[in-house]
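One chain of protein is taken out of this complex; the other chains stay put.
== subunit A ==
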Amino acid sequence: MSTDTNLAPAMPSGEQARIPLSQRLSGLGGNARQYGIFAALIVIILLFQGLTDGRLLKPDNVVSLFQQNAYVMVLAIGMVMVIVAGHIDLSVGSVVALVGGIVALSITDWGLPWWVAVLLGVAIGAVVGAWQGFWIAYVGIPAFIVTLAGMLIFRGLALVVVSQTIRVNDDNFNSIVSGSLPNFLGFSGDMDVVTLVIGALTIAAFAIAQFRARMQLRKHDLHVEALGLFIAKLVGVAVAVGFLSVLLSLSAGGMPIILVIVGVLIVAYTFLMGRTVFGRHIYAVGGNRPAASLSGVRTKRVDFMIFVNIGALAGVAAIITTARGGAAVAAAGQNFELDAIAACFIGGAAVTGGIGRISGAIVGALIMGVLNMGLSIMSVDPSWQQAIKGLVLLFAVAFDLINKRRAGTS
């Protein structure tokens, strides 16, 4: 906390007051949108917490929220990169079915160890992605058409591979989704200590990363968020993560393995998009493809790589889906592409490309997940659930658009 006192003198309240409000808000820039989506998630959680008489946030329900929605989050990570680059991928659901079928076969019929099957699944996903990436990047066929074709091709192949349900009776494999981290640190009261430690480490890592980013900005004399807002953000995240860890630690198993996997993917891809040259090039390609190309960005390679990437992530989603069901079916992954696309757009990605964030897509996926779970707990008819989710998608994007227009005119 000593860092607070270091920061305080650089931000005297007098200086703060001189800046007109409009400028301060515009200084908030893209962050405002980001905070908005987090706020929406919290509102929806609180709403359903009330509507379900507190059942939504029962520890075991929170665990199954992550288990049920892990595939959307994994796919949304890949999808937001595709959307930022100005493309779309309609094939991920079919790829999930195909890869899921091959992974299940490789364990049951070919006798591969579960971890080899997992690697194989990711690799096949990447190969499928390379196939689609080739047509999109190097032949120049619009992604919409290539992946629409892919949707048919891979669903067809999935039906060939999985003629009937393939059961997977490998506990190691199935525990990828159903399992929890072993609680080798014991319990504190009813709480699993491993979960609490992971939560504490997450908060610490987030705070350190934020402080370092802020120091970096300050070192280069760049605009930083108001100190109050910065602290509010840290406290907000600490409370949210802390609360979540306590909930999870009270669940039957403790820390779900799947949440660790998804968490690692989120951090890795946020880093890739935010801090690497490749990430910057994805945004550039989506923002102005000819300009990026003239500037020396290898746009074709970028296009190719993001489709290889979403293919590999579809492989991960296939493993998750198969492990969760304990079986592969040819109909697996139905509408997964739509879930992932919806998550991205709720999370603030732009249809025109160039704009979108991993964190936004994840929050978008969580909003859809909480809606699903809340409505299910309230035993709302599934048909109505679908209609409600559709409306939420429409309103979220409309709200975003109206906000942007207002910001543009002021």
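As a convention for this text, contacts are C-beta pairs under 8 Å (C-beta built on N, C-alpha and C of every residue); 3 or more make two chains touch, one makes a residue touch a chain; residues count from 1.
Rule of thumb we're sticking to: contacts and distances are computed from a predicted model.
The complex includes a chain that is not drawn, and of the options "ABC transporter ATP-binding protein", "Cation acetate symporter", "Heme exporter protein A" or "NADH-quinone oxidoreductase subunit G" the UniProt name matching it is "ABC transporter ATP-binding protein". Residue A:A292 is the one among A:V82, A:I124, A:M191 or A:A292 that touches the chain missing from this view.
In the full complex, the hidden chain is touched by subunit A at residues 23, 26, 29-30, 216, 219-220, 222-223, 275-277, 280, 283-284, 286-288, 290-292, 294-297, 354-355.
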